[in-house]
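Below you'll find the structure, written out as structure tokens, and then a few comments.
Missing here is one protein chain; the remaining ones are kept as they sit in the complex.
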Amino acid sequence: MTRAFLAILKRDLALASRAGGGGELALVFFLTIVVLVPFALGPDLNLLSRIGPAILWLGALLSMLIGLDRLFQGDEEDGSLDLIRASVLPLELAVLAKGLAHWLTTGLPLALAAPLLGLLVALPGEAMLPVAATLLVGTPALSFIGAGAAALTAGLRRGGLILPVLVAPLTVPVLIFGVSASNAALGGTIPFATPFLILCALSLAAIVVGTLAAAAALRQSG
Amino acid sequence: MSDLGPHAGFILASYAAVTVVLGGLILSILLDHRAQTRALAELEQRGIGRRSDRSRS
Amino acid sequence: MASLIDLANPTRFMRYSAVLLPWVAGIAGVLLVVGFYLAWFVAPADYQQGETIRIMFVHVPAAWLAMMFYTMMTLSALGTLVWRHPLADVAQKAAAPIGAAFALICLLTGAFWGKPMWGTYWVWDARLTSMLVLLLIYLGIMALWRTLDEPSQAGRAVAILTLVGFVNVPIIKFSVDWWNTLHQPASVLRLDGPTIHASMLWPLLILAVGFTGLALVLHLVAMRAEIMRRRVRTLTILEAERLDRLSAESAPA
Partner (left out) sequence: MTPSSDPILTLEADALTCRRGGRLIFADLSFRLRSGEAIALTGRNGAGKSSLLAMLCGQLRPEAGTIRVEGAPDVAPVELSHVVGHRDGLKTALSAHENLAFAQALLGDAALSPAEALAKVGLPHVAALPVGYLSAGQRRRVALARLLVARRPFWLLDEPMSALDTAAQAMLSGLMREHLAQGGAILAATHGPLGLDGVREVKIGP
């Protein structure tokens, strides 16, 4: 059983790193957004540093949405999904493996790059680690909510287009607590731990709900 | 090496960045060159380049 | 035999580059050693910036090379689209990572220079911001190369993107300058300061030529690797076709 789980995980990571896999797409898009926002707001570092965490979180959220429709669509189109359905591995574990692979190629690099990109928005030094921590803990929720929605639209011919619209409202709580935890690290009345722990809870819940929803969606979308 | 002054850390950091990025670039290009040379040699050694003899399988 | 004909040109390139490489590498090496020696031991500290001026000796050549390589990619793009030169898209694909690396070096050294000067690693200074946008364009071009794996079709698409990018660079430069003057941040010390004293100009020029030599060597090696990669790809397809014919004739047991 675990061999099949690791096989899916390894295959997805290999596909993401091969040419055309779009593995580093999320990271480049994240950099692009964090560079674009100051062009809209002006080069004033004081303003930027106040809303730094918000820019980083919105950038991370959008970057994770763009590659999402390929999560199951690729397998649906070439028939790999039928192979996964015929596997000894329950569909829930297969979805868990794919969601984890998606997070490892999008959420994790974003969280690691956040401190460096924080420089662009004059994020103070002491806030860098907390912001990265909130992203590290919050992005799995985005991956798995996204996986659930991606499974729903996998069968539809142009399903990929409506995916961001489906996923965005579901990610509001993660965005709220992610940004408020990061702002708490900048100082302010709320202690850092409170929103951070809620964010962790949201992620854990999203992993379970997303996985079950995706497996259910794949089961009868034949 | 004259004394680097108060900001020595930043000077060393920037030269470290140069060595890391440039070193990484040089390494990746040389490794890729070597890998392609080996792959090409191995393919041509199996006589695929010359279409003359079909017998070789 | 078609595959052998279009190789005539690249094969000649492979021969010439093999001869050229050791010389260019040697010259670049010497220049770099001399340049760094002058820059570190001979050139005096700047009366304003003190020792941090040493960073300029890598920051400025990196900026020049980042822009020079993009210009070279634009010429290669013209080579692909207008004169259909078979080596043009090879040159273009090989140049992108090198240009991006020098843009990144320019930004990183700029940040480490900025901290002692302006108190923060990053300031939305017009030149640094333009370099950052140039880096984004480089990353876009490299991403496009990675998604299209079929060489000739990819070459044309990237050539068009490079040309579009080249047309945009001056526009970006102008708009960033205009954007930058909107809210004049804390007084920004001019990067290159007053006219550079001769004792610093020489090491800078020597280093610039040395770095250019090094970049040229890397570019030639990268081009050789790219040509071989395409040859390997063609041979692999030939191999697959041959096996297809082979197994079609002799029906297996």
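First chain written, first letter: the chains are A, B and C, and each begins at residue 1.
The criterion applied here is as follows: a contact is a pair of C-beta atoms (placed from the backbone, for glycine too) under 8 Å apart; a residue touches a chain by one contact, two chains touch by 3 or more.
In this text the structure is predicted, and so the values were computed from the model without any measurement.
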Contacts of the hidden chain among displayed chains: A, C
Chain A, residues in touch with the chain not shown (by the definition above): 3-4, 6-8, 11, 14-15, 18-21, 77-80, 82-89, 219-220, 222
Touching residues (missing chain, whole complex) on chain C: 149, 236-237, 239-241, 243-244, 247-253
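What we mean here is this: only the chains that are shown with their structure count from here on.
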Intercentroid distance (Cα basis), chain C paired with chain B, Å: 15
Whole-Å gap separating chain A and chain C, where each centre is the average of the chain's CA atoms: 32
Shared-contact residues (touching 2 or more other chains) in chain B: none
Chain B - residues contacting chain C, complex: 1-8, 10-11, 13-15, 17-18, 21-22, 24-26, 28-30, 32-33, 36-37, 39-40, 43-44, 46, 48-49, 51, 54, 57
For the chain A and chain C complex, residues of the former touching the latter: 19-20, 22, 24-25, 28, 31-32, 35, 38-39, 42-45, 119-120, 122
Of all residues in chain C, those that touch chain B in their complex: 1, 40-41, 45, 50-52, 54-55, 58-59, 62, 97-98, 101, 104-105, 108-109, 112-113, 115-116, 214, 218, 221-222, 224-225, 228-229, 231-232, 235-236, 238-239, 242, 246
